[in-house]
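Left out: one protein chain. Kept in place: all the others.
Letters A, B and C mark the chains as written, and numbering starts fresh at 1 in each.
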């Protein structure tokens, strides 16, 4: 396995869904940063299960402890370790998938690769472990705050309900005002209704999270194999259930002509562009415009319906979802997307400082 | 900069468009591999400029030299270095963009980040450097051949012309039979016509390359931060002009329900799935089905029309494309996508050997 | 900071001397390994303070908890996290070095580099954190046991008392039979007497730990920048108070002639050498002979005598050691040297599996 991410600001993730706790080690956080525990807690609560009627009923308080790297409220430069307790794990709910593989879950691939696996609650494959990522993301956001960089994600699609408004016409401050985390209230209500109906049907539904990073400096990104969007893309594709990522115009841009797509420069003291089809990145380096990307989530694999499957010997079997699961992950994925973006950006910010002789 | 990619099978890229040569160092290639120079050459020719009327007119023979790591026709385990000469560079064509930034190019971001840049032919930002990646990809494919793994890409979209047929109904062996590299001849002809018209208009057009990796073993991928699709996605997003990547159902999957999307297991001695919305990867680990993904390319930024832009002082200027450029990159991107996929897969194949005590 | 070590078998260290606990994350441990908790405990007890009259009086039970990566007694392939409580920290003992720098300690360099530091018990610079390394080393040794590789260290020098006998004439199984961990009883007694006298004088003394890795396979090592001895040397130089490392003939070999130093091959089915001046490594790769090296430890910096020093403003001050410290570190360094060697070797063993196409 490979559970570390980053070059300078580097996180190492550990823990399983039904172990005593999950956690994260954050290496490379500069010393002297005031660590805002309330902010870490509030970020964890944004991701927490059981936060609304459209999320899983698992009930976690997301109590956490910082056991290293912080002294008198400030980072020391030593690795920061945060432990988050698993308080509401119900392992018995998962006895049914010891020997029978859940469709579109990682039961089979883990069993084949590792031979021995912790099946309880999905073990290492559970989205539970992203709580540690969100804790690290909260610290990364505090680093970005020093540079005034702001990371803001929102739900732009649930199933077939799409928010078509471009982000520049949205009031992103409204994202947290509803339980689905869509900044347009009318669309949000449709999304909520769709999720509720889907849940009632014992089914699940996919969605898309979009993310905007504003107040970007020019110059983040390390071509050719650590381009800013490649780093962000790698992080997004690490999130459970993600099947795609696109920057700026993304897949729609493939249908466009150069004369339409090119972002013309706007004269001025600070150089800017008239449009932002590039999503704020050119040649793998940020150009100072907003970094904009979208992340596609597939529907949750666990459904409350009977499905044909196989057991570990390849024999036919029937499985029906148990345990507590989200009917749609994207509302809770919003802070996860933000956190992974912040972790990557903090690394690029610090790394960019080492590319010059001027310091 | 960060010009290395991989953990065990690791490539280091170097060179600029108008330097004497570009190249690649391949570290971690197992010893004893017969290095097929003819195959390297044929792969380079698939990527070469000037190969047809719908590609750039730059004329490179793609002559290469292996200067290390191969002895008596076989790899020695030492780093393999391949140098590819730049024989047809016309640096004067680029005098106009020394002081004036080309829209949606990396002139501005490189200038801001590095202060000092080789502007000739795009320097380090040129797709010319992907010739080295293709040479490394040719060797990676020879490693994959030992495991019978096959990587095959094709053009699935040019502008608004889409190949809607699922890959399972295509004869991918026909991909190389036409100059746009689309395995469906009728669609290929439409694509070619669109590119020709676009070129005539002095414009450029985007497109999509899809890729299928068949005969995959179960078990490639290193969760949670080196998942197979995250590794592939990182590599794809490193390719010039790429703005998005999606696996299996991708963005379309976000509109689906779990009951539709789940890939039900098929009973049998070798476990398989009835559908492949997962794109051959579950939990970040290959499940033995074909790995399937698509890569979105934006239109080439250099167009033969006048565009408003700015100079290095932020003052308004006019620029018109010079130099020799592709009207659409996707035909030549097919071998690049395959190569980057092969490089990533070779790394994962070798790395998977180190995750067990059984050897 | 940079608190991870290894490529495949990778450890991440965290924690401070007077925090709630210290710990380690072990990534890349193959799945299915039976984790022997009793062995981890016994290794921790070999390193534990307060184990004899010649070690520090700090009294730790070295109680540990494995909070991830192990299920039903076996590794799952997921990161293994081990937490070891700090139960007997007395932070008040360290109030004196908040503002005054202890000579030859890292107070000054940490203060200058990080600005903000946890001074209590040395914080991150304390040898306390090596408890986590020993826990990881215990697991690494279990991996090596699969290959029959055995790592055994012993004290070969305390101050001017040297064990001159070559290791091949020693019975290394006697190492643990005395409190100084020297396999020659007569020399051990001299060493113990010297340490006791030194302690009585309020002083400290340096020493050397030698290490023998037997039953080595041929072929471990990844030239040219990850040679086996470079990897081992890096790990040894990471241990607190280490100032030097040498392999085989080491510094003495510099005085020798080639005709004396060369290890002549011995004919036979299994190729071996008549002597082992090379320390089991040629060209950075193990040759199947015992890997042999020695590690030099400086005397502990904290002495119970008054010393001239400066405060944080560079003003003259007087300091006298407080807290509980070892008069000589080498007895407790024996399991640390073994552990770091085992961690490095486990990484090389696993990595060597990825250098061939034969699997």
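Keep this in mind: a residue touches a chain if its C-beta (ideal position, glycine included) is under 8 Å from a C-beta of that chain, and two chains touch if they have at least 3 such contacts.
Just so you know, these numbers come straight off a predicted model, no measurement behind them.
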item: Hidden-chain contact residue, picked from the options C:34, C:98 or C:237; value: C:237
item: Absent-chain contact - pick from A:143, A:212 or A:228; value: A:143
item: Residue numbers in subunit A that touch the chain omitted from display; value: 7-8, 28, 30-33, 77, 143, 146, 350-351, 353-357, 359
item: Sites on subunit C contacted by the missing partner chain, in the whole complex; value: 1-5, 7, 13, 101, 103-106, 108-110, 112-114, 124-125, 129, 157, 159-160, 198, 203-208, 218-219, 221-227, 229-231, 233-235, 237-238, 243-251, 253-271, 273, 277-279, 282-287, 296-303, 305, 307-310, 314-316, 352, 355
item: Residues in subunit B touching the chain absent from view; value: 1-4, 10, 12-16, 19-23, 25, 27-28, 31-32, 65, 67-69, 71-72, 74-81, 83, 110, 113-118, 123-124
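The rule is short, and it goes like this: only the chains that are shown with their structure count from here on.
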item: Touch-based graph of the chains, sorted into line, ring, star, complete or other; value: complete
item: Centrality ranking, top chain (CA atoms only); value: A
item: Set of subunit B residues in contact with two or more other chains; value: 7, 355
